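Sharing a structure below in structure tokens format, with a few things to ask.
One protein chain omitted, others in place.
Chains: A and B, in written order; residue numbering restarts at 1 for each.
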Amino acid sequence: MAKKDEKIEYVKNGKRLDGRKVDEIRPLKMKVGVLPNADGSAYLEWGQNKVLVGVHGPKEALPKHKQNPYKGLVRFTYRMATFSVPDRKNPRPGRRESEISKVSGEALEKSIFLERFPNCAIDIYVEIFDSNAGSRAAGITAASVALADAGIPMKDLVCAVGVGKAGGEIILDLNKDEEDAPDAVDIPIAIMPRTEEIVLLQMDGPITKPEWNKAVKLGIQGCNQVYEAQKVALREKFAKVEKGK
Amino acid sequence: MEKMIWDIEANKVTSLIKEGKRVDGRKLDERRKVTVLKNISDNADGSAKVTLGKTEVMAGVKMVLGTPYPDNPDKGTISVGVELLPLASPQFEVGPPRENAIEIARVVDRGIREGKAIDFKSLCVREGELVWIAFIDFYVTNYDGNAFDAGSIAALAALNETKIPKIEDDKVVKHEYSGKLKLAKQPLLTTVSKIAGNLVLDPVLIEEKAQDARFSCAVSDDKTMCAFQKGFGGSFKVSEIDECIDLSFKSAKELRKLV
Partner (left out) sequence: MENKKEEMAMPKDAVPVAKETKAEAKPMPEEGRAEHKEKKIVIPGDLIAEGRKKLGQHVFIENGKIYSDALGITYPNSGTAYVVPLSGIYLPQRDDLIVGIVERETIKGYMVDINSIYSCYLSADKCRDRLEKGSIVSAKIDSVNEVNEADLFDVRVFYGGTIIRVVPAKVPRMIGKNGSMLAVLKEGTGSSLLIGRNGWIWSKGGDQKKLAEAINLIESEAHLDNLTVKVEAFLKGKKVNE
């Protein structure tokens, strides 16, 4: 374990602690259509993160006073299993989970033709079974392919990644060790890749304008790597069907 | 709201069972295919994913240090938690566990506890002060009936993988282990539904919709039973319970090879 007062070189000769390059994401793979009872679903492994997503709907939004007569609601629930973190997590959902649920749902809203589903809700359930920094990006990325799997009409996919700073270096897809750096800055970012519109952006930690410029460029480049993996997973669904019988 | 389509499908189940057949072509005393995938989460001290037909469960164990109960100063303990995740079925809702989940958790807990799977004394670190508590949490990720058995298999599979963390200054050292958790017995649960007067092993969801009564029996070896639970409004005769018990011994014996 790294002690706070130790001086760690987070990037040495272009290599990071886990051997990655600064612009390299952790190994990412996903599979769609994994849950028979959900209208759409996806399982994703991204580094140590393991995420399962199920989508139900569109269906009538209840209670009725929550209905919007102009467009459907996206209800995103992000939850962590008790054993998904180093210390056992309290099974009750906390404030962190509520906030992530809210911003993640909002990140997906613009990608969906919600105006075709007035008074309806689309429920997205994200369950994290193992984590190591970047689980919200993993959740959003998996949720977007699960929505496509559910046949919900969309303008584009949404892909997400974490970008940030550790040891003075701007790096892509921080892992837990990097996120624990004394000067760490974490910037989760999600885009719709076709138009590069940003649909989720958060940050905690001090950063300068030039650093931000570098980070956002790296983030968008990372999102595009994620997008490629999403495309592969969705196309594989056809391949799976072809081989299935 | 219960959909009418369920009634139509449940009728199908009942009329088939009257002919001695099941919707998925199984025999009445045949279990669905079980798969066990171990180590699904590195942050867990032990974990497993279990599928029982289309029912899917993820289980994880966390070993946590705590103080013992005053009446059992030299014993650790276990705690079982279950969540029926909304993604597993459109019928499950977000929120704290409801009756059904609590019942499943308690029955699985009783099986492991009373089946003496773990010698609680071996979980004692310092008498009266420090003991291990094994938190076994499982999540139903796809629900197609019989979460009792799926949960029981998953919990046991995860326990069999569980490593005991290293302790330094009475605190857990993360990702370092002092050894494996030793299990004394391998208790497993077997659930039978009674539909139209017939006993049906390992019911699927629509069979549960058609069932009059349900009986679960946990056995810890070839001779010893350690937990019973009868559920639903219908009834069983003693001879039927005896039949269920025999099925449980047979079924648990086969399952032990997997976990």
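Here are some notes:
In this text, a residue touches a chain if its C-beta (ideal position, glycine included) is under 8 Å from a C-beta of that chain, and two chains touch if they have at least 3 such contacts.
From a predicted model like this one, the values you see are computed outputs, not experimental measurements.
When the omitted chain is restored, the residue from A:K15, A:K29, A:K155 or A:K217 that touches it is A:K155.
In the full complex, subunit B touches the hidden chain at residues 3-5, 7-9, 11-12. Within the entire complex, the positions of subunit A that touch the omitted partner chain are 39-40, 57-60, 69-71, 111, 113, 115-120, 148-157, 192-194, 230-231, 234-235, 237-238, 241-242, 244-245.
In this section, only the chains that are shown with their structure count from here on.
A separation of 31 Å divides the Cα centre of subunit A from that of subunit B. On the side of subunit A, the complex with subunit B involves touching residues 1, 35-38, 41, 48, 50, 52-54, 56, 59, 77, 79, 81-86, 88, 91-92, 123, 125, 127, 129-132. Interface residues of subunit B facing subunit A in the complex, by the touch rule stated above, are 40-45, 47, 54, 56, 58, 60-62, 64, 81, 83, 85-90, 94, 96, 135, 137, 139, 141-144, 174-175.
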